[in-house]
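Omission of a single protein chain aside, the complex is shown with its protein chains in their original locations.
For clarity, chains are labelled A, B, C, D and E in written order, and residue numbers in each chain start from 1.
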């Protein structure tokens, strides 16, 4: 409980709330688009670079099981999301697949927030976690886009959508940063450290302020999307997150690492996936998939999900063999 | 005198002068608009956050009198400015009210420059000063816009203008930052401190470079606006500033605080007010109000006014009971 | 050899390579234009400011010979480039002059990379080096643009081109920064130091990532430009660089300083010169001059040239009287 | 394919009018609009909102009737005090009922 | 100077279609195009790419024939599911063969 309140009083969560309030007041506050893009580039590179530097210090064996677990969730989560949406939620084929694609992929900001939260709780997560993000970004989208390819007639350009995801800027920046950090190593990284490490939390603060403003417009669409999707957007991450903690601890992750892993797996992409789905599944309704991943799951994870995952990880930790 | 020269050799004042020179040479130097907006957002948040953190450590009683003094000046300064312009300057109703609205509000950069100047002189100002800026931003514009509402026929949309001021981005960022800093407190603020404190003076440097370029085009309009407005733009801040020092010290502010208070009260807004006045008083001439507040009073305060206020505050300090 | 590998593993060189790879993969990674411009402004100011602060500590006599050497190379390098292109390369008058103008001027990023490289090698360069960049930026373009003025009929607006170069933003920011750093001095510079020094290498990292992406499109034009230009783009900097080292050491520069001087002199401008040449020599083909200076010489210098210049400087150092 | 002839109304105005103009266009009956940034010079000089980018360009695809109404609105309410120009051109669209 | 009468095709579409539209315009025979940023409102609401800027405007100077083909393309492939409008206007150019 205290941890929860603590999380709500953290600057980045408060920034997110300020963004929502600003839009609710119809303030003309507006982030210039290039600032939003620049911070995106910065955060992805910074996460990649730090991860790469850490990776250069990690024995590769420790990394194999978590990587496998990531691929596993990349394949399983979009399928479970699809089945729930299609058969419990009665959504049509394209909308089910469209929403599912988002939950197969990953929200980088949720990942970052989890890393920060874990650190602020005095724990830490494995240095190779950003590598897992890069691994997780893609398979979920592919799997989910395959489903309508097999069943639906309403096909858009899946090939184009995949190329877009694979060479998308988030993958390039994240894995590019990883590679550079890995090659350069800790010593050469020193020169750019003040920029990429010192400024990180502040940049994240600005980013969440902007995300709060964007989320606000999604919140307005909540009534259009119905109560099922709201429940789905909260319960699915809890389900996926809990599974991720168990599998993550099994795969050898620390408590902090398992918490971050849960945040990754349970989160829904809100950048790569929407663009890919819009191209590949034109008839899927953007209001549904954006509201679910950005309007419900994202704020839930930031404010409540991550502390809950840590709580679960801390307790399950003792039970597991 | 030495203090004056000192101020002229400070990087931020030199940046402002470089901006003016660049435009005088017709250089194609141009700040991308999004950079200007981003630095604005950053400075307002940073000031708010730092103020909020300080506020969380301040006993509230110390804050009451200065807050009252701020409201007092928010009401009095636009009226005195209006009367001088209308009856001494013979400006028409709308132009008098339009210019007066600017002097009722506040220039955040003048405020920031004053805080930095006071610090560089080895003094400090109260932590709650940014709260006073947020309080001062609004009443002056409202009061000044009321005047023509009562007398003039040439009314624009005052309602819209007020909504624009109240939910304007500077108010939202400044008070949002204050609230976040206050809630988060000193410890949680640590994580974002390198970004918002370490980079502050450098960002201010860039901002004043850009403001110098903008001011340069206002300086070119000086001959159009006449000698009265030039005298007005220098003497009014001296008048308001001196009063603010006396009242500020009375209200319990330190010498540094009173200096900053004088800078705030005497300054003229150049962002919120122009937009509001343009909407509410369409027939007021923007050349007049922008030249006065941005072309005359702003550089005067930055280069000479602030050191003078400190001088006055240091001397008056001994006289007051 | 080890130094070379070292240079290839430095974060900024890796960032440049990442940029090239991103474009080769047809990634949609794209830097917002305002970010590119903002980093440009920042790097030029930072270099100027640091140089100015150093200059304020340097006895002026040390500076005279290197300054003279700079003017010398500003005049000689465009002429030698022109003669080689015209008589060995058989380019026409306008294309020869157009390309030559680029090699008379200077690439600020090459300069910065050289300064960083020299530092990472445990040496240092003279504090007044940025002053030399400002001096070198102009004469080469002027001299090269004079050539077709004398011989060709296809004249554009040389006057306009010169005004553009002289009041161009890079000159204004670089010399403005120098002046401010010089006037403010080391103590007053402290306040803006975290911003302009701490963040420098990180900003350079981002800038080289973007330059990599821009270079990638120039690399695609390599086949259009022919093998002569490729050889020219590598051998000319080696020639000019070697001369610059000898003259630089003669003029009293340290080994580090001579290396940086060689990088400056041998580099080709890719911002000021292209715009000036496009206006002054409309019939010169931009594909040729941009590919040469940005597609060949720039990556050559960044990856190989600078380490080679240091090697030469270290060895020649002992031979010279 | 059958084209319908409609009007394109183009308004170029100082940025400070942005929200107000959009609101009034909707009230006047516009079914949609496109807006983009611009700058420029004309008979009026200084803008109050120069910091934030100079002009905006608003385009509305509309019937002749609505086009006339919009021109009237701009003319009566804005021409005197604000930097603004408005002009009409002829365009052809398919599915013309979308815009009316 | 002799002017040639051509058509200007203007497409306003949600940003996510950018690369795809450019490719298809070239395939359809466009000799060139001009593209710029815009935003706007119409009958369709939310965009998937809202983060990255809302709409794009693509203009193509073309013969009547090509113009018709482009309108057909947009109409058949994009009208149903995407936020997109397209309209034609008459223009005059010199050196008309550049565009055909």
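Rule of thumb we're sticking to: a contact is a pair of C-beta atoms (placed from the backbone, for glycine too) under 8 Å apart; a residue touches a chain by one contact, two chains touch by 3 or more.
Just so it is clear, the structure is predicted and the values come from calculations on it, not from any experiment.
Enquirer: Can you list, in ascending order, the chain C residues touching the missing chain?
Expert: Within chain C, the residues touching the omitted chain are 33, 36-37, 157, 160, 214, 221, 271, 274-275, 277-279, 282-283, 286-287, 290.
Enquirer: Please identify, in ascending order, the residues of chain D that touch the omitted chain?
Expert: 10, 12, 36-43, 55, 57, 68, 71-72, 75, 79, 85-90
Enquirer: For chain E, which residues lie in contact with the unshown chain of the complex?
Expert: Against the left-out chain, chain E lists 1, 3, 6, 8, 31-37, 61, 89-95, 98.
Rule of thumb we're sticking to: only the chains that are shown with their structure count from here on.
Enquirer: Going by average Cα coordinates, which chain is farthest removed from chain B?
Expert: If we average the C-alpha coordinates per chain, E ends up farthest from chain B.
Enquirer: So what angle, to the nearest 5 degrees, turns chain D so that its CA atoms land on those of chain E?
Expert: 120
Enquirer: Any idea if chain A and chain B meet via the same residues, over half in common, or different ones?
Expert: At the contact between chain A and chain B, which are copies of one sequence, the residues are largely different (under half shared).
Enquirer: Could you put a whole-Å number on the gap between the CA centroids of chain B and chain D?
Expert: 35
Enquirer: Once you find the CA centre of chain A and the CA centre of chain D, what distance in Å lies between them?
Expert: About 41 Å separates the centre of chain A from that of chain D.
Enquirer: What are the residues of chain A that contact at least two other chains?
Expert: 28, 32-34, 37, 198-199
Enquirer: Tell me, which residues of chain D touch at least two other chains?
Expert: Residue numbers touching two or more other chains: 19.
Enquirer: What are all the touching pairs of chains?
Expert: A-B, A-C, A-E, B-C, B-D, D-E
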